[in-house]
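As you look at this complex, bear in mind that one protein chain is not there, while each of the others sits in place.
And now, chain A:
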Amino acid sequence: MSYDAKFKVWRGDADGGTLEDYTVEVNEGEVVLDIIHRLQATQTPDLAVRWNCKAGKCGSCSAEINGKPRLLCMTRMSTFTEEQTITVTPLRTFPVMRDLVTDVSFNYQKAREVQAFSPPADLQPGEYRMQQVDVERSQEFRKCIECFLCQDVCHVVRDHEDNKPAFAGPRFLMRVAELDMHPLDTADRRPAAREEHGLGMCNITKCCTEVCPEHIKITDNALIPLKERVVDRHYDPVVWLGNKIRRRGA
């Protein structure tokens, strides 16, 4: 069953833009990305939108639908009423390039700032057999498709552009947590988490978890455990005292 839906789509670039009204045909079973493609095919051939897999696995079609960060390809039209006007805008945390496409290079910069996996220098390939219980905690984090919706929704950078240099964002703090929990990683990542990646700026309001299309428990399983590990290292007087005594005894 088809109907005509009302859409508002942001059109423009870094110099300015507007929300433009469109009426587009919607068919049963379609997602918002299908409608954006129909819009391109029938009314606005120059509409810029980034997309790839149409299956929620490539993380390309991130945008904001009615103000909420979502994947265009995973947002079913059946979640809206036929009378509802659907507003589609680019991600509002990153610089816009054109229409629905933003420049997400902030995230690649932050990815480069995380120290790579550091196994023991003398460990040869095949020498270590990973147990399932040791690896399953990080497997959750490996589901990340890098859609950067968590980075987009995080108010630390969304509402404060000036925090961008000091804050890695939930996606990369999760990466730090993943590496810190790895049985073979030799780096102590806790000082860097606090001083270089801005873990203390996270006030765990859980928006990253709310928008994650892979349903990764970013806050409960990565950010809070990482905060607790930093507490182990930097704020626990019992640990501090123990280390002091051990050093004196050595």
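Definition applied: a residue touches a chain if its C-beta (ideal position, glycine included) is under 8 Å from a C-beta of that chain, and two chains touch if they have at least 3 such contacts; residues count from 1.
One rule holds for everything that comes next: contacts and distances are computed from a predicted model.
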item: Protein that the absent chain corresponds to, by UniProt name, given "Succinate dehydrogenase membrane anchor subunit", "Universal stress protein", "RNA polymerase sigma24 factor" or "Phosphate-specific transport system accessory protein PhoU"; value: "Succinate dehydrogenase membrane anchor subunit"
item: Hidden partner chain, touching residue among A:P120, A:P183 or A:G242; value: A:P183
item: Absent-chain contact - pick from A:M77, A:V96 or A:M174; value: A:V96
item: For chain A, residues in touch with the removed chain; value: 10, 12, 14, 16-17, 19, 64, 66-69, 87, 89-90, 92-96, 102, 131, 133-134, 137, 153, 155-156, 158-163, 166, 180-183, 185, 198, 200-207, 210-211, 219-220, 224-225, 227-232, 234-236
